[in-house]
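Every protein chain but one is kept in place in this view of the complex.
A, B and C are the chain letters, set down in written order, and residue numbers restart from 1 in every chain.
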Amino acid sequence: MRTVQKDEIQRVIIKREAKSYKGDFGRLFLIGGTYPYGGAIIMAALAAVHSGAGLVTVATDPDNLTALHSHLPEAMGFDLADQDLLREQIQKASVILVGPGLKESHENLAVLQMIFEQVSSQQVLILDGGAISLFSSSQFDLPEAQLVFTPHQKEWEKLSGLDLTSQTEERSQRAVQHFPKGTVVVEKGPHTRIWTSGTEEGYQLDVGGPYQATGGMGDTLAGMIAGFAGQFPQVSLYERVVVATYLHSAIAEDLSKEAYVVLPTSISKEIPRWMKKWSDFC
Amino acid sequence: MRTVQKDEIQRVIIKREAKSYKGDFGRLFLIGGTYPYGGAIIMAALAAVHSGAGLVTVATDPDNLTALHSHLPEAMGFDLADQDLLREQIQKASVILVGPGLKESHENLAVLQMIFEQVSSQQVLILDGGAISLFSSSQFDLPEAQLVFTPHQKEWEKLSGLDLTSQTEERSQRAVQHFPKGTVVVEKGPHTRIWTSGTEEGYQLDVGGPYQATGGMGDTLAGMIAGFAGQFPQVSLYERVVVATYLHSAIAEDLSKEAYVVLPTSISKEIPRWMKKWSDFC
Amino acid sequence: MRTVQKDEIQRVIIKREAKSYKGDFGRLFLIGGTYPYGGAIIMAALAAVHSGAGLVTVATDPDNLTALHSHLPEAMGFDLADQDLLREQIQKASVILVGPGLKESHENLAVLQMIFEQVSSQQVLILDGGAISLFSSSQFDLPEAQLVFTPHQKEWEKLSGLDLTSQTEERSQRAVQHFPKGTVVVEKGPHTRIWTSGTEEGYQLDVGGPYQATGGMGDTLAGMIAGFAGQFPQVSLYERVVVATYLHSAIAEDLSKEAYVVLPTSISKEIPRWMKKWSDFC
Partner (left out) sequence: MRTVQKDEIQRVIIKREAKSYKGDFGRLFLIGGTYPYGGAIIMAALAAVHSGAGLVTVATDPDNLTALHSHLPEAMGFDLADQDLLREQIQKASVILVGPGLKESHENLAVLQMIFEQVSSQQVLILDGGAISLFSSSQFDLPEAQLVFTPHQKEWEKLSGLDLTSQTEERSQRAVQHFPKGTVVVEKGPHTRIWTSGTEEGYQLDVGGPYQATGGMGDTLAGMIAGFAGQFPQVSLYERVVVATYLHSAIAEDLSKEAYVVLPTSISKEIPRWMKKWSDFC
């Protein structure tokens, strides 16, 4: 498998054009953080904003909005039960991330259904965490959007049908081909692999480590992927996801030089500095 | 157009007199942050307090007060629906900022109306965001206050009648002349211009850049303008607004040397250090 | 008037004994922060905890508890309307601070009355802000406690009967003598004076400056005074208050070398470092 190379990162994280607007860097819509998992969508939002997203809106439990704003007044936030705002934001967004801290419930299945019905091929749709579980046990057809899945191993089992011991490189690669062409799959684990349907070769991370084995790491990754997906139209969605995933673990590796465990929120704070460093290499 | 010069900054940010009281540095009243935009008024308040405002009071949704105090116990905060406190604060304030995160609604139109009825020529009234939209679609006459508008391009379209492609230097300059003499307009964009009615020449920023293209940047600017408007009576309101706007982007530019995207809240934290630096040059 | 000398500070901030318990450093009870002034008691609590208080309990509006704990999980907090807890804490405390952000209302007058009825001569009772106003317009007799008042100029007018222009050194000194012997008065202003009844000479600060002229500065001072009052039994209450007041402005002065305005919460963060520095001189 391939590993991410410097020049690939530099093709993605380019200098911004002088004359630009926040709309140019993605309108992100993040859905999740339902009780008792409120923190998950906060971590995703922190990662998205620090990745340079132009606008970030969060739909979550209303009880979760104060903690969201305590961390991040930069994000808008509303009650996930508000159907009108939900529909409006699904339509407005350039990138939809659904799943961090999303409980498996009838209500949330209906949310997923509404997204699948409303989303278009112009939009990036990222399914993470609870959204993968909900989708796997549903009969839904995948919508015509630019799809990204970010399963950990048990979620990959549900999604691909491959049990934990069968998740070899070859079988995962083949399973990915069943998704619509261009779909990106981030198969999370100690050695995360990033696949896209229609291409045989995938990427495997050569950065990151066990200091990342702590709750919230995946939520932060999902937020970074959403942040990158809303920017960098000069490269493919696959390349954006690959570089976001690489950077997430590269930052963790760097922080681990001084820390036995790396907290997800400390990764987010470092993103702007690292993106700057990479964009300067160009 | 003119660019801001060092000596202009130094005429504004002067050393404080030894014997002074918080009342000498402005009683600010900030209105906005209604659901789902609670973070906006928090960012404005952070900017105002860090700019040296003597007293900052916020009227917002009651659900937003805990997040406000989690960031900034220095600010007072109350429910925007409380008519008595609202009237009292409008009368007490030396500077009123209305609009960051203010939803367009009947209730908020009534708030704007009350402000317009109560405000006097001794007070600075800054209209931002939602307040500009509400005003533009209303039939209200402008009150006899020291007015500041901080429109982004679409809001400037509503306010001036100039569509996006017509917002040239010349036409914007002429449009500003329709406002009462002394009104200040901050025409926000990649190259922000600052005008005042009654003067032909305006300022154009030569600092700032695309690292600022992220949600909340304008709310932070509005808060800084309010902070400066409540201080520095030795110069005109126009000069105070010009320097606040300049400093906002100058700080962002400095932070961008180490950051791909500059978060609005990180600008606010840097304001006291920068104001100190400039006040020492005198 | 006297100014605070190094050796006076060193007599107060001494090294702690190796074998000690949190109970040895004060059981503080802080009352205030009622709507819309919630931030005030949070700032007082931050200052008290950072000053080394052993235990800090806050009674405030229940809506204010989340913001308190977001800043300071170290403090306990309960609903000011809870009569049983209120009575219990008044009896348990070694130091009671009442007033930061305390609204003038019938309910809060009743709170003050309960304190006055319950407090004993073993306890320090600090009246600040709203508690001074409530007391001044009440007919209450002062209780037999170790009293501290921390009025700003308008509150001193209410308390002493001296209008703003009459608050000269001589008249203030004489007015203080009307309070029970040993009562400490911190007369806040650009040149804060600290008096005690029964002694002619007072202290005047020669540190601090106009960078402190911002909302919350007095709440932070009140919290520091409470923190010091609960410790340092080797010196008089007067000396503890004098040194707390001095340190508050000395820290602000130091921070002002790098900041045009010094936020109250940034003073609190510096207290442990400064106290350490002073205790090492011994």
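We take it that a contact is a pair of C-beta atoms (placed from the backbone, for glycine too) under 8 Å apart; a residue touches a chain by one contact, two chains touch by 3 or more.
Keep in mind that what you see is a predicted model, and the values were worked out from it rather than measured.
Annotation: of A:R16, A:H50, A:H71 or A:H248, A:H71 touches the absent chain (contact as defined above). Touching the missing chain, out of A:M217, A:L237, A:I251 or A:M275, is residue A:M217. Interface note for the absent chain: among A:G39, A:G52 or A:G202, the touching residue is A:G39.
Across C:T34, C:T57 or C:T265, the residue that sits in touch with the chain not pictured is C:T57. Taking the whole complex into account, subunit A touches the unshown chain at residues 35-40, 42-43, 46, 63-64, 66-67, 70-71, 190-191, 209-211, 213-217, 256-265. Within the entire complex, the positions of subunit C that touch the omitted partner chain are 13, 16-22, 24-25, 49-57, 62, 65-66, 69-70, 72-78, 85, 271-273, 275-276, 279.
Quick note on the criterion: only the chains that are shown with their structure count from here on.
Most remote chain with respect to subunit C, judged by CA-atom centres, is A. With centres defined as mean CA coordinates, subunit C is found 35 Å away from subunit B. Separation between the centroids of subunit A and subunit C, computed from CA atoms only, is 49 Å. Residue positions 66, 70 of subunit A are each in touch with at least two other chains.
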